[in-house]
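I am attaching a structure below and will ask some questions about it afterwards.
For this view, one protein chain was removed and the others were kept in their places.
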Amino acid sequence: MDWLLGRFSLDYLPTEPATIGAAIGMPLGVLAVVALLTYFHKWTWLWKNWLTSLDAKKIGVMYIVVALIMLIRGVADAFMLRAQTATSGPGGDGLFDVSTFQQVFTAHGTIMIFFVAMGLMFGLINVVLPLMLGTRDVAFPWMNSVSFWLFVAGMILNNLALVIGGFSNGGWLGYPPLTELQYNPGPGVDYWIWSLQIAGVGSLLSGINFLVTILKKRAAGMSLGKMPIFAWSVLVTTVLIIVAFPILTATLGMLALDRTMGMHFFTSDLGGNAMMYVNLIWAWGHPEVYILVLPAFGIYSEVVATFSRKKLFGYGTMVAALIAIMFFSFVVWLHHFFTMGSGANVNAFFGIMTMIIAIPTGVKIFNWLFTMYRGRIRFTSPFVWFLAFVVTFTLGGVTGVMMAVPAVDFQVHNTLFLVAHFHNTIIGGVVFGFMAGITYWFPKIFGFTLNERLGRYAAYLWQLGFIVAFMPLYALGLMGAVRRIDHYDNPEWVPFFIVSAVGVLIIAAAIGVQLLQFAYSIYKRNENRDLTGDPWDGRTLEWSVPSPAPEYNFAIAPTVTRRDEWWYAKNELKGRPHKSEYSDIQLPKNSGAGFIIGVLSFCFGFGIIWHMWWLAGIALLAIVVMIARRTMNDDSEYTIMAAELFELDGKRFHTEKKVSV
Amino acid sequence: MKRGIRGPAKYPLILSAVVLVLFGLGAWLMQGQHIPVLMPSGSIASQERDLIVFTVALAAIIVIPVFVLLGAFAWKYREQNNATYQPESANNTVLEVIWWGIPIAIIVLLSIITWRTSHSLDPYRAIKSDNKTLEVEVVALQWKWLFIYPDQSVATINDLTIPVDTPVHFHLSADSPMSAFWVPDLGGQIYTMNGMSSQLHLIANKVGTYTGYNTNINGDGYADMTFKVHAVDDAQFKKWHETHAKSDIGLTKIRLESLMQPERMKEPMYMSLPDGDPYDSIIEKYMQGSGHATMNSMQGTSDMNMTMTDHGGTH
Partner (left out) sequence: MSVSHPLEQMEKVEATRLGFWLYLLSDVMLFSALFATFMILRHNTAGGPAGVDIFSPPYVLLQTMALLISSFTAAVALSAANHRKRREAIRYLIATGVFGLVFLGMELMEFSKLVGEGHTWQVSAFLTGFFTLVGTHGLHITVGLIWLGTFLFTLRKRLLDENMIRKLSLFTLFWHFLDLVWIWIFTIVYMFGVGL
């Protein structure tokens, strides 16, 4: 039976109380959802309207839902970590055994980067990009669906580790030789490898998809220079994705080969070189953090311009800054391991390159500030998120410039100072940006606005929570506290760890307020309906369609003659178009293939992790067949006739009111 | 939109006040704490600390105006204030020159400092001193530190006793997942890797006891890989190593193998070297006829051992 079950065995079920809790709780949660869906007879609705949809807006919403669920898991992990360190000083015993602790911080980092940040990013891009570009969908809608389901497959593998097998204990980047068979023969590291590998393929495909969308599917008249700046930020991001993610694929692949086929890329013996892994993984890793933050920068540009009721300051410079950041993000990776001993010249070079990135980044901040200058600012919650970003991210940038000096880094590398720095930039830059984006574009998708007051409270709580959770970590780092420790001997550190734990609770409260915001807003949706499609008095094309946006986005493909087309065009409205202006449109039919490929990918990963080679082989074959089938499919679209469009589109001209805020 | 946004400044102001109070509390809390990175006991760490202060000061030149402008603009140009409104104004060459120019100038300055200090504080760079350099070999094991003093014929676990005001030249390797050797009171860290030998130079300028750490996760016992550094005067150092060179416990092949087993060690151990210095053999364990010779981390040759010239900094 060895070949059938591989190394799968119930011996791998968890034994530690917290993990047992999660291992029972998570499947229970899934079962609860399944039960609800069955009870309310919603399976068909779910399958037809969401799971098989090739509409980028729907796919985007699904990404965001998954990402937000993962955010809750990630923050729960964070709370476990800080609860442990708050109680494991001298005389304290902590709450979890060290093996659990190490799996939790590995999972925390992996989930936050790959499933929360990437999920929110791809989600928002899916929702917004086609609308903003004046087109109906992304370039490859079927591939878009596949990307999403690969993302989900990776996410499920990641979480399954909690239920059986255990997760990696090697940190979110899994440096060898710790992650090699010599020190880690079990399935944990393999779960980590394959959940990232599968999700990573999805990301690469999305990168290609969005870049082609931007380059080939913009509305008539929208030259690159007339494109909204969010689209520019996505363009730059997709280039980063296409160039960087294959490096991740290759590197994880090599580690997997070491682990499954006994190879020697990064082993300690027979010529392996662990430093090569460090170089490769960071050659991906550094562009990755820019992949996360650049779309957030794009969101800030849109938000600041809209809520200052003013043109974005220095569009050209902003684009140039994005491109500069893109180029430089490829030549800084060594700053993640100045302490590996590469020598003064190499360290200095990479340090200087790192500092140079601060220049275009700083320029962007000034451009945003001077967009506010002589504008008419409305303190909506997206704008409050922006304010929180400037405060938080700038601090993170300062500590970043500090650590860009190798000799400084020698003293703070891998300490809690470093941990504080990267949370500073990621939370301030990425998280706040995506929160702003979700709030800003929510009405476009769902047809009503989120409660503003709760949104602002959430932002304030996040800001406060961030400071309380992470400022003590800067201090701790300077006091000698290194990262990833589950206990320590120095009594002076205890108060700081306790304060940090309180900070995580505040962040949890902030998320609670956001959940409340969703619930309350849904409850009060009729009072907050967006009747005009333009609730914020926006500047870009997505605000020219009704809310919720129809499946086809634009009934008549728009033509663009200037930047911020909608801002000017809305005052030149000509009323309902004539019937003859409508043409038939083609939309992609639903397809269950994405879902199936997701399931098969999960099976592939599961098979390799547990050494059930037959399962992996069959799954891989089936995936190839599914893809081949699609390429031979000539009947993948359906038509909406012009007459029907005329009727559908006409509805909004009855309900449209003049925009007033 | 529904109700207008009332009192927009109220909450940010309250929040700012709360945050300032918290920072104040934090600063008060830190008084009297031992903060090795900011209050070090060795010249390498002192120079690194000076760099930290310097970079923060440079960054403040940008950060403070950003915060001021943010607050000022948010306040003055809020809708209710009916200030000047120029919705189409989106360019200003003078301003752009300023906010490109000043950051560029700062970065140029910082780049020069970076170049200089990357060399002067290069871990491979010897420390010039009238005192003779002490050679110490370091091996990161799971989960303890082995310190070998080849010239004194002494080895210890988790006890790094060194003479004060004496440059120490470390050669570091490992039989463990990638680890890193760090003594914040004395200076920055370096990775220790299987089959490789990296180098570090530190000096303690104050008598005292300091704590050393491992900063790179290497398994379950990672957090227990702390060790003590005792900087003592010359006489005491002599007595210390002469006593332990006669230790009954010898760092034999067998004992070394048992030390290489994954196990935490609470108490320090003191050993003699009856079979000579095992450091090279520990590195050889992973070499097994590989193409590359004992590399000094990524460099390859020993010219990193040059004594430093007058690049300002180390003495």
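When the chains are written out, they are named A and B in that same order, and each has its own residue count from 1.
Going forward, a residue touches a chain if its C-beta (ideal position, glycine included) is under 8 Å from a C-beta of that chain, and two chains touch if they have at least 3 such contacts.
Bear in mind that the values here come from a model prediction, so they are computed numbers and not experimental data.
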Quiz item: Which residue among A:Gly262, A:Gly316, A:Gly512 or A:Gly617 touches the omitted chain?
Solution: A:Gly262
Quiz item: Per the definition of touch given earlier, which of A:Ile20, A:Ile164 or A:Ala642 contacts the omitted chain?
Solution: A:Ala642
Self-check item: Sole contact to the chain not displayed, among A:Ile113, A:Leu178, A:Met254 or A:Ala549
Solution: A:Met254
Practice problem: Considering the whole complex rather than only what is displayed, give the residues of chain A touching the chain that is not shown. | Solution: 139-140, 204, 207-209, 211-212, 215-217, 242-247, 249-251, 254, 257-258, 261-265, 267, 269-273, 276, 280, 283, 557, 580, 583-584, 586, 624, 628, 631-632, 634, 642
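One rule holds in what follows: only the chains that are shown with their structure count from here on.
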Exercise. Give, as an integer number of Å, the spacing between the C-alpha centres of chain B and chain A.
Key: 32
Quiz item: Contact residues on chain B for chain A in the complex?
Solution: 1-2, 5, 8, 11-12, 15, 18-19, 22-23, 26, 29-30, 33-38, 45, 47-49, 51-52, 55-56, 58-60, 62-63, 66-67, 69-70, 73-74, 77-79, 83-92, 95-96, 99-100, 103-104, 107, 110-111, 113-115, 117-125, 177-178, 180, 182, 184, 187-191, 193-195, 198-199, 211, 213-223, 226, 286, 288, 290-291, 296-299, 304
Quiz prompt | Complex contacts: residues of chain A adjacent to chain B | solution = 98-99, 102, 169-171, 175-178, 183, 268-271, 274-275, 308-315, 317, 337, 339-348, 351-352, 355-356, 358-359, 362-363, 365-366, 369-380, 384, 387, 390-391, 394-395, 397-398, 401-402, 404-415, 449, 452, 456-457, 460, 463-464, 467-468, 471-472, 475, 477-480, 482-490, 492, 495-496, 499, 527-528, 535-536, 660-661
